[in-house]
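Would you mind keeping the following structure in view while I ask a few things?
Every protein chain but one is kept in place in this view of the complex.
Up next is chain A:
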């Protein structure tokens, strides 16, 4: 990712940030679950609430109602486009990133943003937006997590490696929520890519299609293995993810990941099965994650065995469910038949 800075940031900021969306050279962007304000036009900073942020962001965004209506509407147009295409945009938290431009390389060009200096502005393709910078800082901060935990200190160290001042950690909330959510969404994206690659191999005929229980098992195992480098501090991360402020985002990330796994497993149900399948897999994933937290066996064998058993349980449970249903029906029919017989015997059926 090339980042150069202009000599006149004030004048060109508005136009450049919008152009950056089109020409970004980011790899397939990590899944993000929310946006505060796409940091393009300066007006975007004034009009966060109007851009379709989630309900929790609105409370905070309403603190500064947009003063520059013209620019706000221009930013709105741009931002709402992004939001429409973003499948898992959800309510955002205070300083959470918005989906990076790299995710939608063919976004239609936005009209010239009226910059508040009134100048057309030079065009540069390498201007980095706020979100991308935040993204880079968080990625750099991840390597300091095993030492400092999921805290503002890790973010400060990460910022230092990028050549920024340690005060840049103030861009994020002091309890490290953004760092954790960033990490989770990165893991989810990696998982999606992995599953997509496997699916391609199957389509090309180079690999065999796995049976469902094996597929689910492998997917959950792959996802949980991504936690291994951070396993010591992961309980802290889990507790932060459960804070009321973070629950919408974390829940969103979780459900989209489960949805992904089922999608690649070939689930095409359109009835109530859709819900039961996802609920079951969510339960399997969460319980396995918790087991992994306190697993001290070599290579986490106990966890994988636990996972295998749970998936097997789930499979038999679905069989059991159909059996129970048919047994139930049979029983009901038997009872009905018995009732009719008794009525006949008692002579109540005869017409007089």
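Simple rule for what comes next: a residue touches a chain if its C-beta (ideal position, glycine included) is under 8 Å from a C-beta of that chain, and two chains touch if they have at least 3 such contacts; residues count from 1.
Rule of thumb we're sticking to: contacts and distances are computed from a predicted model.
J.: Name the chain not shown, per its UniProt record: "Auxin-responsive protein", "SRTD2 protein", "2-methoxy-6-polyprenyl-1,4-benzoquinol methylase, mitochondrial" or "Large ribosomal subunit protein mL44"?
T.: "2-methoxy-6-polyprenyl-1,4-benzoquinol methylase, mitochondrial"
J.: If the hidden chain were put back, which of A:138, A:152 or A:240 would touch it?
T.: Touches the omitted chain: A:152.
J.: Quickly run down the residues of chain A that touch the omitted chain.
T.: Chain A touches the missing chain through residues 2-5, 7, 9-10, 39, 42, 45, 63-64, 67, 116, 126, 128, 130, 133, 152-153, 156, 159, 162-171, 174.
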